[in-house]
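Removed: one protein chain of the complex. Kept in place: all other protein chains.
Every chain is named by a letter (A and B) in the order it is written, and numbering of its residues begins at 1.
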Amino acid sequence: MPNQLTPQHFFRRRRIQLTVILLILIGIYWLSMALVNFQTMTALTQVPAGLIWLFKNFIPTERSLSYLSAISFQLWRTLLIAIASTICAGLFSLFFAILGAKPTAPAPYWHLVIRLGASLVRIIPVVAWSMILLFSFKQSDFTGFLALFFMTLGYLTRAFTETIEDLDPDKLSALRAVGATYTQCVFCGVLPEVATTLTSWLLYMIENNLRDATLVGILTGTGIGFLFNYYFKSFRYDAAGLIVLLIAILVITLELTSTKIRKAIA
Amino acid sequence: MLKVIGLDKSYNRQKQSLKSVSFTAKPGEVTAIIGPSGAGKTTILRSVNQLIRDDAGQILLDDTDIRQAKPAELRQIRHHIGMIFQNYNLIGPLTALENVLHGRLGAKSTLAGILGLYSTAEKNEALELLKAVGLGDFALQRCDQLSGGQQQRVGIARALMQHPKMILCDEPIASLDPKSTKLVMDILRELAQSKQLIILINLHQLEIAQTYADHIVGINQGTIVYEGPQRALTPEKLQAIYRQAPTKEVSAHA
(Lines give C-alpha, C1' and ligand atoms only; values in the text may rest on other atoms or scores of the structure.)
Protein backbone atom coordinates (compact mmCIF):
# COMPACT_ATOMS: atom_id res chain seq x y z
CA MET A 1 0.00 0.00 0.00
CA PRO A 2 1.89 3.07 -1.20
CA ASN A 3 1.82 6.13 1.00
CA GLN A 4 1.48 9.60 -0.49
CA LEU A 5 2.99 11.42 2.49
CA THR A 6 6.60 12.44 2.18
CA PRO A 7 8.80 11.86 5.24
CA GLN A 8 9.19 15.63 5.68
CA HIS A 9 5.43 16.07 5.85
CA PHE A 10 5.08 13.12 8.16
CA PHE A 11 7.56 14.45 10.69
CA ARG A 12 6.18 17.97 10.52
CA ARG A 13 2.64 16.71 11.11
CA ARG A 14 3.76 14.58 14.03
CA ARG A 15 5.64 17.50 15.58
CA ILE A 16 2.60 19.75 15.25
CA GLN A 17 0.37 17.08 16.81
CA LEU A 18 2.70 16.66 19.76
CA THR A 19 3.00 20.41 20.30
CA VAL A 20 -0.77 20.83 20.25
CA ILE A 21 -1.27 18.02 22.76
CA LEU A 22 1.40 19.47 25.02
CA LEU A 23 -0.14 22.94 24.82
CA ILE A 24 -3.59 21.57 25.63
CA LEU A 25 -2.22 19.74 28.67
CA ILE A 26 -0.38 22.83 29.90
CA GLY A 27 -3.56 24.85 29.36
CA ILE A 28 -5.64 22.36 31.35
CA TYR A 29 -3.07 22.40 34.12
CA TRP A 30 -2.91 26.17 34.24
CA LEU A 31 -6.69 26.53 34.22
CA SER A 32 -7.08 23.95 36.98
CA MET A 33 -4.43 25.70 39.02
CA ALA A 34 -6.37 28.93 38.76
CA LEU A 35 -9.68 27.26 39.62
CA VAL A 36 -8.36 25.40 42.63
CA ASN A 37 -6.17 28.31 43.67
CA PHE A 38 -3.09 26.12 43.91
CA GLN A 39 0.51 27.34 43.58
CA THR A 40 2.61 24.50 42.25
CA MET A 41 6.00 25.84 43.23
CA THR A 42 5.04 27.02 46.71
CA ALA A 43 3.35 23.73 47.41
CA LEU A 44 6.21 21.61 46.05
CA THR A 45 8.76 23.42 48.16
CA GLN A 46 6.68 22.62 51.24
CA VAL A 47 6.69 18.89 50.55
CA PRO A 48 10.13 18.17 52.09
CA ALA A 49 9.25 20.24 55.16
CA GLY A 50 6.05 18.25 55.42
CA LEU A 51 7.91 14.97 55.28
CA ILE A 52 10.37 16.12 57.92
CA TRP A 53 7.49 17.23 60.16
CA LEU A 54 5.88 13.86 59.56
CA PHE A 55 8.97 11.95 60.63
CA LYS A 56 9.49 14.15 63.68
CA ASN A 57 5.96 14.00 65.04
CA PHE A 58 4.49 10.81 63.70
CA ILE A 59 7.13 8.42 64.96
CA PRO A 60 5.47 6.30 67.65
CA THR A 61 7.15 6.70 71.02
CA GLU A 62 7.11 4.52 74.10
CA ARG A 63 4.13 6.49 75.34
CA SER A 64 2.11 5.56 72.26
CA LEU A 65 2.53 1.88 73.07
CA SER A 66 0.00 2.39 75.84
CA TYR A 67 -2.60 2.98 73.13
CA LEU A 68 -1.64 -0.23 71.40
CA SER A 69 -4.42 -2.42 72.80
CA ALA A 70 -7.16 0.08 71.91
CA ILE A 71 -5.71 0.54 68.42
CA SER A 72 -5.27 -3.18 67.76
CA PHE A 73 -8.84 -3.86 68.82
CA GLN A 74 -10.27 -1.23 66.45
CA LEU A 75 -7.97 -2.37 63.64
CA TRP A 76 -9.16 -5.94 64.14
CA ARG A 77 -12.81 -4.87 64.07
CA THR A 78 -12.17 -2.77 60.96
CA LEU A 79 -10.54 -5.71 59.20
CA LEU A 80 -13.50 -7.93 60.11
CA ILE A 81 -15.97 -5.36 58.82
CA ALA A 82 -13.99 -4.89 55.61
CA ILE A 83 -14.15 -8.65 55.00
CA ALA A 84 -17.78 -9.07 56.04
CA SER A 85 -19.03 -6.15 53.95
CA THR A 86 -17.13 -7.45 50.91
CA ILE A 87 -18.45 -10.99 51.23
CA CYS A 88 -22.06 -9.90 51.82
CA ALA A 89 -21.91 -7.44 48.95
CA GLY A 90 -20.24 -10.15 46.85
CA LEU A 91 -23.19 -12.52 47.38
CA PHE A 92 -25.72 -9.89 46.35
CA SER A 93 -23.53 -8.79 43.44
CA LEU A 94 -23.28 -12.34 42.17
CA PHE A 95 -27.05 -12.66 42.22
CA PHE A 96 -27.48 -9.33 40.42
CA ALA A 97 -24.69 -10.08 37.97
CA ILE A 98 -26.26 -13.36 36.91
CA LEU A 99 -29.55 -11.55 36.37
CA GLY A 100 -27.85 -8.67 34.60
CA ALA A 101 -25.12 -10.20 32.46
CA LYS A 102 -26.16 -10.59 28.84
CA PRO A 103 -25.44 -14.34 28.48
CA THR A 104 -27.34 -15.28 31.65
CA ALA A 105 -30.05 -12.62 31.93
CA PRO A 106 -33.53 -14.20 32.07
CA ALA A 107 -34.88 -11.35 29.92
CA PRO A 108 -33.06 -8.60 28.04
CA TYR A 109 -34.49 -5.71 30.09
CA TRP A 110 -32.88 -7.12 33.26
CA HIS A 111 -29.52 -6.23 31.80
CA LEU A 112 -30.47 -2.57 31.51
CA VAL A 113 -32.14 -2.34 34.92
CA ILE A 114 -29.23 -3.93 36.80
CA ARG A 115 -26.59 -1.91 34.96
CA LEU A 116 -28.37 1.35 35.67
CA GLY A 117 -28.97 0.43 39.31
CA ALA A 118 -25.32 -0.54 39.81
CA SER A 119 -24.12 2.70 38.24
CA LEU A 120 -26.36 4.75 40.51
CA VAL A 121 -25.22 2.95 43.64
CA ARG A 122 -21.60 3.28 42.54
CA ILE A 123 -21.80 6.97 41.74
CA ILE A 124 -23.05 7.97 45.19
CA PRO A 125 -19.79 9.04 46.87
CA VAL A 126 -18.53 7.57 50.13
CA VAL A 127 -19.29 10.84 51.84
CA ALA A 128 -22.95 10.72 50.81
CA TRP A 129 -23.37 7.04 51.73
CA SER A 130 -21.75 7.57 55.11
CA MET A 131 -23.85 10.60 55.92
CA ILE A 132 -27.17 9.22 54.72
CA LEU A 133 -26.61 5.98 56.62
CA LEU A 134 -25.39 7.83 59.69
CA PHE A 135 -28.64 9.81 59.66
CA SER A 136 -30.78 6.66 59.62
CA PHE A 137 -28.65 4.07 61.42
CA LYS A 138 -26.90 6.34 63.94
CA GLN A 139 -23.34 6.00 65.07
CA SER A 140 -22.55 2.28 65.19
CA ASP A 141 -20.30 -0.30 63.58
CA PHE A 142 -23.29 -1.34 61.57
CA THR A 143 -23.36 2.04 59.77
CA GLY A 144 -19.75 1.63 58.69
CA PHE A 145 -20.53 -1.89 57.56
CA LEU A 146 -23.50 -0.69 55.47
CA ALA A 147 -21.57 2.17 53.88
CA LEU A 148 -18.84 -0.21 52.76
CA PHE A 149 -21.47 -2.75 51.74
CA PHE A 150 -23.26 -0.37 49.35
CA MET A 151 -20.08 0.95 47.75
CA THR A 152 -18.80 -2.58 47.23
CA LEU A 153 -22.17 -3.67 45.89
CA GLY A 154 -22.09 -1.11 43.10
CA TYR A 155 -18.50 -1.87 42.22
CA LEU A 156 -18.67 -5.66 42.32
CA THR A 157 -21.97 -5.89 40.44
CA ARG A 158 -20.32 -4.16 37.52
CA ALA A 159 -17.11 -6.19 37.80
CA PHE A 160 -18.96 -9.51 38.07
CA THR A 161 -21.29 -8.64 35.19
CA GLU A 162 -18.33 -7.89 32.96
CA THR A 163 -16.55 -11.09 34.03
CA ILE A 164 -19.56 -13.20 33.11
CA GLU A 165 -19.96 -11.35 29.82
CA ASP A 166 -16.32 -12.07 28.98
CA LEU A 167 -17.05 -15.79 29.14
CA ASP A 168 -16.66 -17.77 25.97
CA PRO A 169 -20.24 -17.97 24.62
CA ASP A 170 -19.49 -21.29 22.92
CA LYS A 171 -19.15 -23.00 26.28
CA LEU A 172 -22.64 -21.92 27.27
CA SER A 173 -24.21 -22.96 24.01
CA ALA A 174 -22.42 -26.30 24.35
CA LEU A 175 -24.13 -26.81 27.70
CA ARG A 176 -27.48 -25.72 26.29
CA ALA A 177 -26.96 -28.18 23.47
CA VAL A 178 -26.62 -31.07 25.96
CA GLY A 179 -30.03 -30.06 27.24
CA ALA A 180 -29.06 -28.38 30.51
CA THR A 181 -31.70 -26.23 32.19
CA TYR A 182 -31.09 -22.55 32.99
CA THR A 183 -30.14 -23.29 36.61
CA GLN A 184 -27.82 -26.09 35.54
CA CYS A 185 -26.21 -23.77 33.01
CA VAL A 186 -25.57 -21.18 35.68
CA PHE A 187 -24.35 -23.46 38.46
CA CYS A 188 -22.40 -26.01 36.44
CA GLY A 189 -21.26 -23.89 33.53
CA VAL A 190 -20.93 -20.25 34.47
CA LEU A 191 -20.01 -20.28 38.14
CA PRO A 192 -17.10 -22.75 38.01
CA GLU A 193 -15.67 -20.86 35.03
CA VAL A 194 -15.72 -17.48 36.73
CA ALA A 195 -15.04 -18.55 40.34
CA THR A 196 -11.33 -17.75 40.17
CA THR A 197 -11.81 -14.29 38.69
CA LEU A 198 -14.61 -13.45 41.10
CA THR A 199 -12.54 -14.50 44.09
CA SER A 200 -9.73 -12.34 42.79
CA TRP A 201 -12.14 -9.39 42.72
CA LEU A 202 -13.29 -10.19 46.25
CA LEU A 203 -9.72 -10.15 47.53
CA TYR A 204 -9.09 -6.85 45.79
CA MET A 205 -12.20 -5.32 47.30
CA ILE A 206 -11.22 -6.46 50.80
CA GLU A 207 -7.93 -4.57 50.43
CA ASN A 208 -9.76 -1.58 49.05
CA ASN A 209 -12.40 -1.61 51.79
CA LEU A 210 -9.77 -1.74 54.48
CA ARG A 211 -8.36 1.52 53.08
CA ASP A 212 -11.79 3.10 52.57
CA ALA A 213 -12.83 2.02 56.06
CA THR A 214 -10.57 4.75 57.42
CA LEU A 215 -12.47 7.45 55.58
CA VAL A 216 -15.86 5.93 56.42
CA GLY A 217 -14.73 5.70 60.02
CA ILE A 218 -13.71 9.35 60.13
CA LEU A 219 -17.08 10.38 58.67
CA THR A 220 -19.30 8.07 60.71
CA GLY A 221 -17.28 8.10 63.91
CA THR A 222 -16.61 4.38 64.01
CA GLY A 223 -13.71 1.97 63.86
CA ILE A 224 -10.09 2.83 63.25
CA GLY A 225 -10.96 6.02 61.36
CA PHE A 226 -12.69 7.43 64.43
CA LEU A 227 -9.73 6.56 66.63
CA PHE A 228 -7.29 8.20 64.21
CA ASN A 229 -9.38 11.32 64.01
CA TYR A 230 -9.65 11.43 67.79
CA TYR A 231 -5.88 11.21 68.39
CA PHE A 232 -5.16 13.51 65.46
CA LYS A 233 -7.53 16.23 66.62
CA SER A 234 -6.17 16.05 70.17
CA PHE A 235 -2.58 16.44 68.87
CA ARG A 236 -1.51 12.98 69.99
CA TYR A 237 0.42 12.58 66.74
CA ASP A 238 2.55 9.72 67.96
CA ALA A 239 -0.56 7.62 68.52
CA ALA A 240 -1.97 8.71 65.16
CA GLY A 241 1.38 7.75 63.60
CA LEU A 242 1.17 4.33 65.21
CA ILE A 243 -2.25 3.88 63.58
CA VAL A 244 -0.91 4.92 60.17
CA LEU A 245 1.99 2.50 60.56
CA LEU A 246 -0.25 -0.37 61.61
CA ILE A 247 -2.74 0.29 58.79
CA ALA A 248 0.13 0.28 56.29
CA ILE A 249 1.47 -2.99 57.67
CA LEU A 250 -1.98 -4.57 57.64
CA VAL A 251 -2.71 -3.44 54.07
CA ILE A 252 0.66 -4.67 52.79
CA THR A 253 0.23 -8.01 54.57
CA LEU A 254 -3.21 -8.31 53.04
CA GLU A 255 -1.83 -7.46 49.59
CA LEU A 256 0.92 -10.07 49.85
CA THR A 257 -1.55 -12.69 51.11
CA SER A 258 -3.99 -12.08 48.30
CA THR A 259 -1.19 -12.20 45.73
CA LYS A 260 -0.25 -15.62 47.14
CA ILE A 261 -3.85 -16.79 47.09
CA ARG A 262 -4.33 -15.54 43.52
CA LYS A 263 -1.31 -17.52 42.41
CA ALA A 264 -2.52 -20.62 44.23
CA ILE A 265 -6.01 -20.56 42.71
CA ALA A 266 -4.96 -19.57 39.19
CA MET B 1 39.24 -7.09 10.29
CA LEU B 2 37.74 -8.81 13.34
CA LYS B 3 40.08 -11.03 15.35
CA VAL B 4 38.76 -13.05 18.26
CA ILE B 5 41.50 -14.65 20.35
CA GLY B 6 41.15 -17.13 23.19
CA LEU B 7 37.63 -16.23 24.29
CA ASP B 8 36.38 -18.00 27.45
CA LYS B 9 32.93 -17.82 28.98
CA SER B 10 31.07 -19.84 31.54
CA TYR B 11 27.58 -19.06 32.82
CA ASN B 12 27.92 -21.28 35.86
CA ARG B 13 30.67 -23.23 37.48
CA GLN B 14 29.68 -26.63 36.13
CA LYS B 15 29.56 -25.88 32.43
CA GLN B 16 31.99 -23.83 30.39
CA SER B 17 30.15 -22.52 27.36
CA LEU B 18 33.11 -21.12 25.37
CA LYS B 19 36.54 -22.70 25.56
CA SER B 20 39.36 -20.60 24.14
CA VAL B 21 37.51 -19.57 20.99
CA SER B 22 39.62 -17.93 18.27
CA PHE B 23 38.72 -16.98 14.72
CA THR B 24 39.02 -14.19 12.15
CA ALA B 25 36.42 -12.44 9.99
CA LYS B 26 37.50 -10.29 7.02
CA PRO B 27 35.82 -7.30 5.39
CA GLY B 28 34.03 -8.10 2.15
CA GLU B 29 33.27 -11.63 3.28
CA VAL B 30 30.28 -13.34 4.83
CA THR B 31 31.52 -15.33 7.82
CA ALA B 32 29.06 -17.89 9.14
CA ILE B 33 29.18 -19.50 12.57
CA ILE B 34 27.55 -22.92 12.40
CA GLY B 35 27.01 -25.73 14.87
CA PRO B 36 24.33 -27.67 16.75
CA SER B 37 21.98 -25.74 19.01
CA GLY B 38 23.48 -24.98 22.40
CA ALA B 39 27.01 -25.05 20.97
CA GLY B 40 27.62 -21.40 21.88
CA LYS B 41 26.90 -19.58 18.60
CA THR B 42 24.83 -16.84 20.20
CA THR B 43 27.30 -16.44 23.07
CA ILE B 44 30.12 -15.78 20.59
CA LEU B 45 28.12 -13.26 18.60
CA ARG B 46 26.97 -11.36 21.68
CA SER B 47 30.44 -11.34 23.14
CA VAL B 48 31.71 -9.54 20.06
CA ASN B 49 29.79 -6.37 20.92
CA GLN B 50 29.90 -7.19 24.63
CA LEU B 51 26.16 -7.66 25.13
CA ILE B 52 27.46 -10.68 27.00
CA ARG B 53 30.49 -10.10 29.19
CA ASP B 54 32.98 -12.92 28.64
CA ASP B 55 35.58 -14.11 31.10
CA ALA B 56 38.88 -13.94 29.21
CA GLY B 57 40.37 -13.36 25.76
CA GLN B 58 40.72 -10.60 23.19
CA ILE B 59 38.28 -9.18 20.64
CA LEU B 60 40.16 -6.99 18.19
CA LEU B 61 38.22 -4.87 15.71
CA ASP B 62 40.80 -3.09 13.54
CA ASP B 63 43.34 -3.60 16.36
CA THR B 64 41.12 -2.02 19.09
CA ASP B 65 40.33 -4.45 21.88
CA ILE B 66 36.60 -4.13 22.48
CA ARG B 67 36.91 -5.96 25.80
CA GLN B 68 39.16 -3.23 27.23
CA ALA B 69 36.89 -0.33 26.19
CA LYS B 70 35.46 1.94 28.89
CA PRO B 71 31.65 2.40 28.83
CA ALA B 72 31.77 5.59 26.73
CA GLU B 73 34.27 4.06 24.29
CA LEU B 74 32.22 0.88 24.10
CA ARG B 75 29.19 2.96 23.09
CA GLN B 76 31.28 4.53 20.33
CA ILE B 77 32.45 1.14 19.10
CA ARG B 78 28.96 -0.33 19.27
CA HIS B 79 27.66 2.52 17.18
CA HIS B 80 29.78 1.22 14.30
CA ILE B 81 28.63 -2.36 14.72
CA GLY B 82 25.19 -3.05 13.26
CA MET B 83 23.17 -5.94 14.61
CA ILE B 84 20.14 -7.77 13.29
CA PHE B 85 18.10 -10.31 15.19
CA GLN B 86 15.95 -13.37 14.71
CA ASN B 87 12.90 -11.50 16.01
CA TYR B 88 13.86 -8.25 14.20
CA ASN B 89 13.50 -6.32 17.52
CA LEU B 90 11.91 -3.28 15.91
CA ILE B 91 9.61 -0.91 17.77
CA GLY B 92 6.25 -2.12 16.50
CA PRO B 93 4.09 1.00 16.87
CA LEU B 94 6.64 3.21 15.08
CA THR B 95 6.99 3.54 11.31
CA ALA B 96 9.66 1.75 9.29
CA LEU B 97 11.34 5.10 8.67
CA GLU B 98 11.56 5.92 12.37
CA ASN B 99 12.98 2.51 13.12
CA VAL B 100 15.67 3.02 10.48
CA LEU B 101 16.46 6.44 11.94
CA HIS B 102 17.06 4.74 15.31
CA GLY B 103 20.36 3.68 13.75
CA ARG B 104 21.53 7.29 14.18
CA LEU B 105 20.58 7.56 17.86
CA GLY B 106 23.95 6.27 19.04
CA ALA B 107 25.68 9.24 17.38
CA LYS B 108 23.45 11.85 19.00
CA SER B 109 23.58 13.80 22.23
CA THR B 110 21.24 12.63 24.98
CA LEU B 111 18.83 15.53 24.48
CA ALA B 112 18.62 15.18 20.70
CA GLY B 113 18.12 11.46 21.23
CA ILE B 114 15.30 11.96 23.74
CA LEU B 115 13.48 14.36 21.44
CA GLY B 116 14.25 12.28 18.35
CA LEU B 117 15.67 15.21 16.36
CA TYR B 118 16.96 14.07 12.98
CA SER B 119 18.36 16.25 10.19
CA THR B 120 16.78 16.35 6.74
CA ALA B 121 19.87 14.62 5.37
CA GLU B 122 19.41 11.77 7.83
CA LYS B 123 15.74 11.41 6.94
CA ASN B 124 16.59 11.29 3.24
CA GLU B 125 19.34 8.75 3.86
CA ALA B 126 16.94 6.56 5.82
CA LEU B 127 14.43 6.71 2.99
CA GLU B 128 17.14 5.82 0.45
CA LEU B 129 18.19 2.83 2.55
CA LEU B 130 14.59 1.64 2.73
CA LYS B 131 14.35 1.98 -1.05
CA ALA B 132 17.60 0.03 -1.41
CA VAL B 133 16.12 -2.92 0.50
CA GLY B 134 12.94 -2.64 -1.56
CA LEU B 135 10.69 -1.02 1.04
CA GLY B 136 10.42 2.54 -0.30
CA ASP B 137 6.62 2.31 -0.38
CA PHE B 138 6.39 1.11 3.21
CA ALA B 139 8.46 3.86 4.84
CA LEU B 140 5.51 5.33 6.73
CA GLN B 141 3.83 2.06 7.66
CA ARG B 142 3.80 0.82 11.22
CA CYS B 143 6.39 -1.93 11.59
CA ASP B 144 4.03 -4.34 13.35
CA GLN B 145 1.92 -4.33 10.18
CA LEU B 146 4.82 -5.54 8.01
CA SER B 147 5.57 -9.18 7.24
CA GLY B 148 8.53 -10.95 8.83
CA GLY B 149 10.70 -10.62 5.73
CA GLN B 150 9.88 -6.93 5.43
CA GLN B 151 10.66 -6.35 9.11
CA GLN B 152 14.01 -8.05 8.76
CA ARG B 153 14.85 -5.78 5.82
CA VAL B 154 13.93 -2.76 7.98
CA GLY B 155 16.33 -4.24 10.53
CA ILE B 156 19.08 -4.35 7.89
CA ALA B 157 18.39 -0.75 6.91
CA ARG B 158 18.58 0.26 10.57
CA ALA B 159 21.98 -1.47 10.87
CA LEU B 160 23.21 0.31 7.71
CA MET B 161 22.05 3.64 9.08
CA GLN B 162 24.79 3.24 11.70
CA HIS B 163 27.44 3.40 8.91
CA PRO B 164 28.83 0.16 10.30
CA LYS B 165 32.18 -1.51 9.82
CA MET B 166 30.60 -4.80 10.75
CA ILE B 167 27.13 -6.30 10.95
CA LEU B 168 26.35 -9.07 13.44
CA CYS B 169 23.42 -11.26 12.46
CA ASP B 170 21.89 -13.45 15.17
CA GLU B 171 19.91 -16.19 13.39
CA PRO B 172 18.53 -13.60 10.94
CA ILE B 173 16.45 -16.03 8.89
CA ALA B 174 15.27 -18.51 11.51
CA SER B 175 11.73 -17.09 11.47
CA LEU B 176 11.48 -16.46 7.72
CA ASP B 177 9.94 -18.37 4.81
CA PRO B 178 12.23 -19.59 1.98
CA LYS B 179 11.48 -16.66 -0.31
CA SER B 180 12.21 -14.00 2.31
CA THR B 181 15.27 -16.00 3.40
CA LYS B 182 16.75 -15.75 -0.09
CA LEU B 183 15.95 -12.05 -0.32
CA VAL B 184 17.56 -11.26 3.04
CA MET B 185 20.64 -13.40 2.42
CA ASP B 186 21.13 -11.92 -1.07
CA ILE B 187 21.07 -8.42 0.42
CA LEU B 188 23.58 -9.37 3.13
CA ARG B 189 26.04 -10.96 0.66
CA GLU B 190 25.75 -8.03 -1.72
CA LEU B 191 26.42 -5.60 1.16
CA ALA B 192 29.55 -7.43 2.23
CA GLN B 193 31.03 -7.01 -1.23
CA SER B 194 29.80 -3.54 -2.21
CA LYS B 195 30.50 -1.82 1.14
CA GLN B 196 33.42 -4.04 2.23
CA LEU B 197 31.64 -4.89 5.48
CA ILE B 198 32.50 -7.64 7.92
CA ILE B 199 29.37 -9.75 8.09
CA LEU B 200 29.31 -12.24 10.95
CA ILE B 201 26.29 -14.43 10.93
CA ASN B 202 24.92 -17.20 13.16
CA LEU B 203 23.21 -19.88 11.15
CA HIS B 204 21.14 -22.85 12.07
CA GLN B 205 20.62 -24.01 8.50
CA LEU B 206 23.69 -25.64 6.98
CA GLU B 207 22.51 -25.34 3.34
CA ILE B 208 22.17 -21.57 3.66
CA ALA B 209 25.66 -21.31 5.13
CA GLN B 210 27.05 -23.39 2.27
CA THR B 211 25.28 -21.27 -0.33
CA TYR B 212 26.06 -17.81 1.01
CA ALA B 213 29.09 -17.89 3.31
CA ASP B 214 32.67 -17.30 2.17
CA HIS B 215 34.20 -18.28 5.48
CA ILE B 216 32.92 -20.87 7.94
CA VAL B 217 33.49 -21.16 11.69
CA GLY B 218 32.25 -24.50 13.00
CA ILE B 219 31.67 -24.89 16.71
CA ASN B 220 30.74 -27.81 18.92
CA GLN B 221 30.25 -27.58 22.68
CA GLY B 222 32.01 -24.27 22.96
CA THR B 223 35.11 -25.29 21.02
CA ILE B 224 36.05 -24.30 17.47
CA VAL B 225 36.33 -27.52 15.46
CA TYR B 226 36.69 -25.94 12.03
CA GLU B 227 37.71 -22.61 10.61
CA GLY B 228 38.33 -22.07 6.94
CA PRO B 229 36.86 -21.30 3.55
CA GLN B 230 33.46 -22.68 2.69
CA ARG B 231 34.94 -24.74 -0.22
CA ALA B 232 37.22 -26.66 2.11
CA LEU B 233 34.38 -27.91 4.30
CA THR B 234 34.48 -31.69 3.87
CA PRO B 235 31.84 -34.18 5.04
CA GLU B 236 34.27 -35.36 7.76
CA LYS B 237 34.63 -31.82 9.09
CA LEU B 238 30.86 -31.42 9.02
CA GLN B 239 30.48 -34.56 11.04
CA ALA B 240 32.86 -33.16 13.62
CA ILE B 241 30.86 -29.95 13.83
CA TYR B 242 27.49 -31.64 14.23
CA ARG B 243 28.80 -34.53 16.36
CA GLN B 244 26.36 -35.64 19.04
CA ALA B 245 27.27 -34.98 22.64
CA PRO B 246 28.86 -38.04 24.33
CA THR B 247 26.35 -40.47 25.80
CA LYS B 248 27.42 -39.65 29.37
CA GLU B 249 26.06 -36.12 29.05
CA VAL B 250 22.86 -37.27 27.36
CA SER B 251 21.92 -39.43 30.31
CA ALA B 252 22.56 -36.57 32.69
CA HIS B 253 19.97 -34.43 30.91
CA ALA B 254 17.36 -37.12 30.42
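As a convention for this text, contacts are C-beta pairs under 8 Å (C-beta built on N, C-alpha and C of every residue); 3 or more make two chains touch, one makes a residue touch a chain.
Here is the rule we go by: contacts and distances are computed from a predicted model.
Choosing from "Acetolactate synthase small subunit", "PhnE/PtxC family ABC transporter permease", "Ion-translocating oxidoreductase complex subunit C" or "Ubiquinone biosynthesis protein UbiU", the protein name stored in UniProt for the chain missing from the display reads "PhnE/PtxC family ABC transporter permease". Touching the missing chain, out of A:F142, A:Y204 or A:Y230, is residue A:F142.
Interface note for the absent chain: among A:I16, A:L31 or A:I59, the touching residue is A:L31. Not every partner is drawn; the one left out touches chain A at residues 25, 28-29, 31-33, 35-40, 42-43, 46-47, 49-50, 53-54, 58, 80-81, 83-84, 87-88, 119-120, 123-128, 131-138, 140-142, 145, 195-196, 199, 202, 211-212, 214-215, 218-219, 228, 232, 244, 247-249, 251-252, 255, 261, 264-266. Against the chain not shown here, chain B presents residues 49, 51, 74-79, 81-83, 85, 87, 89-94, 102-103, 105-106, 108, 110, 113-116, 142, 158-159, 162, 168, 252-254.
One rule holds in what follows: only the chains that are shown with their structure count from here on.
Of all residues in chain B, those touching chain A in their complex are 95, 97, 118, 120, 123-124, 126-127, 137-141.
Chain contact summary for the complex, chain A toward chain B: residues 1-3, 5, 7-8, 10-11.
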